[in-house]
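Incomplete set of chains, arranged as in the complex.
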Amino acid sequence: MTILLFGITKDIVGSPTLSFPTSSVSGKRMPNTVKELKVYLGKTYPELNKLSSLAVAVNNAYADDDHIINSYDEIALIPPVSGG
Amino acid sequence: MDARYARQIQLKDFGPEAQKKLARSRVLVVGLGGLGLPVLQYLNAMGVGTLGLMDQDSVELHNLQRQVLYSEVDVGRMKLEAAHEKLMAQNTKTTFRLHDSFLVRDNALDVIRDYDIVVDATDNFPTRYLINDACVILNKPFIYGALHGFEGHVSVFNHKTGPTYRCLYPNMPSFDEVPNCDENGVLGVLPGIIGTLQALETVKLITGMGEVLSGKLLVFDGLQQRFTKIGFNTNPKNKKIKGLQEHYDPLDCRVVASISAEDFQSIREQEKIQLIDVRTPDEFEGRHLEEALNIPLDALKSLPKNFKTNRKIFVICESGKRSERAIRQLQKDCPDLNLCNVAGGMLKMKTLCP
């Protein structure tokens, strides 16, 4: 699973992308929904938890919290940005 | 049609009809900063008939790094006046309407009503949500652009049955979760890229040619040279807004009085100031301004006893975010205090006095 990071999520993680090993390799339980992914990421990067407003895209389409994700999806975290 | 526009009129997908549509259209550009200026320069060049300019800021030196319509001699002038002067010289046929104010809850509907399209070229969330709600109420499309560092967003919201800003971001982020306003840096050329893309969408909306970026958010990452397009749908409840909210300003930068680091530095050089530094003791020890009194944000309950409350009190932190929060905290109990945030904080001060 590849996660593209934009805006402040990129600043928080410190990198423009994150790659996850598939569950079979890591042995850990992988997130199955957008909501679970957010929780999963929030454990490693607690500052992500305070983002009340964060658009998540799965394969270039906006996805709700209960959207199912799998290891071949491309995810993007797109927080709002304000500059002009 | 005018020979002036021959190069676009000769395009098969454009032609004299599209040129006439441009001439008849009325576009309001909210914000005369990094995004608004390229939007205006190109819409004006291409022959949009009526352009509305709206801003109440003045030109500051550190604007020149990205606001390319302004010259050094314009520093200190009102943006509205400087931009109008240059745009008039560029195209004397354009009708310019000048709005010498910020867009706020009390003027938004009246101002927007007389335009066909609004370009959101603002630099803060409250105004973006205000534009969104006012455009939904008045049934006007608006062209959204926004920036963060090396990145930018572009989309067309509220185009016919298409989605709105709230379909992407339902509620305004709280002021401590995402950088707002002036705090965040931006690469000089980024607003040029995003602003010209906004101008293109404006022209497509007016003329009906091509595919408008409605229901799609374009996210540009300048470092990686990556254009990502995200599809999203209309949430019908966001199209049903009937009135503006009571308040859009709790997070508005303009509520917390702030001063640029440059201006702050010149005041420091001229007079004895009152200054609170709300960083942690460790950060304070690393480097601080000599007149600063250190009261970390979490220990700040009230003003120090020896501070004169009838005089201005400056507040500083590392980037300008915690000091803004400190001011809001203090103002909750004493709204009349004359508190002023040092925008950009010690980070900016260090670039001034290395």
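Every chain is named by a letter (A and B) in the order it is written, and numbering of its residues begins at 1.
The rule is simple: a residue touches a chain if its C-beta (ideal position, glycine included) is under 8 Å from a C-beta of that chain, and two chains touch if they have at least 3 such contacts.
Computed from a predicted model, the values in this text were never measured in an experiment.
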item: Composition of the entire complex, counting every copy that the file contains; value: A x2, B x2
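By definition in this document, only the chains that are shown with their structure count from here on.
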item: Centroid distance [mean C-alpha coordinates] between chain B and chain A, Å; value: 27
item: Chain B - residues contacting chain A, complex; value: 31, 33-36, 120-125, 128, 145-149, 151-153, 168-174, 176-181, 184, 186, 191, 217, 219, 221, 223-224, 226, 228-233
item: Interface residues, chain A side, partner chain B - complex; value: 4, 6-8, 10-11, 16, 50-53, 55, 57, 60-62, 76, 78-84
